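I'd like to ask you about the structure that follows.
As you look at this complex, bear in mind that one protein chain is not there, while each of the others sits in place.
Then we have chain A:
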Amino acid sequence: MAHAIKFHPGMPLLEQHAEGTLSADVALAVAAHIDLCPHCQQLSRDITADLACQLAQQPVKTNTTDWQQMLHDIMAQPPLSKQAAATQAQLSAQPAESIIVNQREFVLPRALQRLAANHGKWLHLGGIATAKLPAGNDYHVSLLYISKDTEVPQHTHLGLEMTLVLAGKIVDENGEYKAGDLLINSPDDTHTPRTMADEDCLCLSVLSAPLKFKKGLTRLLNPLQQFFY
């Protein structure tokens, strides 16, 4: 049986995503989750249809806008033929390109492909590698690769941390996460994610603030927190 995704964004995030009101970086993590999750695909479809229905049914006041001028301007332009419109739509659809890290090849979800084609340089630290994606302003968006049998030192979050597992498996104190699972940690959560001996892991990481390492010597990592950010 195919792996079933267990950790979803939740209704409020899906609603704001469908509405288009999430910040771009958070929306990107939600969009990539939806690409991987048939359950949320269905929910998103339903939410979008519902929002559209509200839009279509809202009463509007008579207003002073000169709609006829706008209508005239629009119809002055030639409509696209079906082929032309389809070609244009296809241009925005990227061919599936894979990324390579640690001699491993990964195919990313559709939502990340265009951005990942321009990812930053992979920075390595122990079994962990990270590369920034050219996205976001409020948050830092990066790919995070964790080799087999590697522990990310225990840390808390100065801000919001969203981690979407793209491939492989990661475990922490609270559970086990596989491709498509979306972990959301708030500033108060402390955890020690790690990979198992037989499986590495590629994640999308969206952070609103640097991580803060908690334990003993790993506190020495705090000057390195920029590595993860």
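Just so it is clear, a residue touches a chain if its C-beta (ideal position, glycine included) is under 8 Å from a C-beta of that chain, and two chains touch if they have at least 3 such contacts; residues count from 1.
Assume contacts and distances are computed from a predicted model.
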| item | value |
| --- | --- |
| From "Spermidine/putrescine transport system permease protein", "Tat pathway signal sequence domain protein", "Formylmethanofuran dehydrogenase subunit B" or "RNA polymerase sigma-70 factor, ECF subfamily", the hidden chain's UniProt protein name | "RNA polymerase sigma-70 factor, ECF subfamily" |
| Listed residues A:Met11, A:Ala49 or A:Val107, member touching the removed chain | A:Ala49 |
| Residue among A:Ala135, A:Leu164 or A:Leu182 that touches the chain left out of view | A:Ala135 |
| Residues in chain A touching the chain absent from view | 1-2, 4-5, 17-21, 24-25, 27-28, 31, 35, 38-39, 41-42, 45, 48-49, 51-53, 55-56, 58-60, 62-63, 65, 67-68, 70-75, 77-82, 85-86, 88-89, 92-93, 110-112, 114-115, 118, 134-137 |
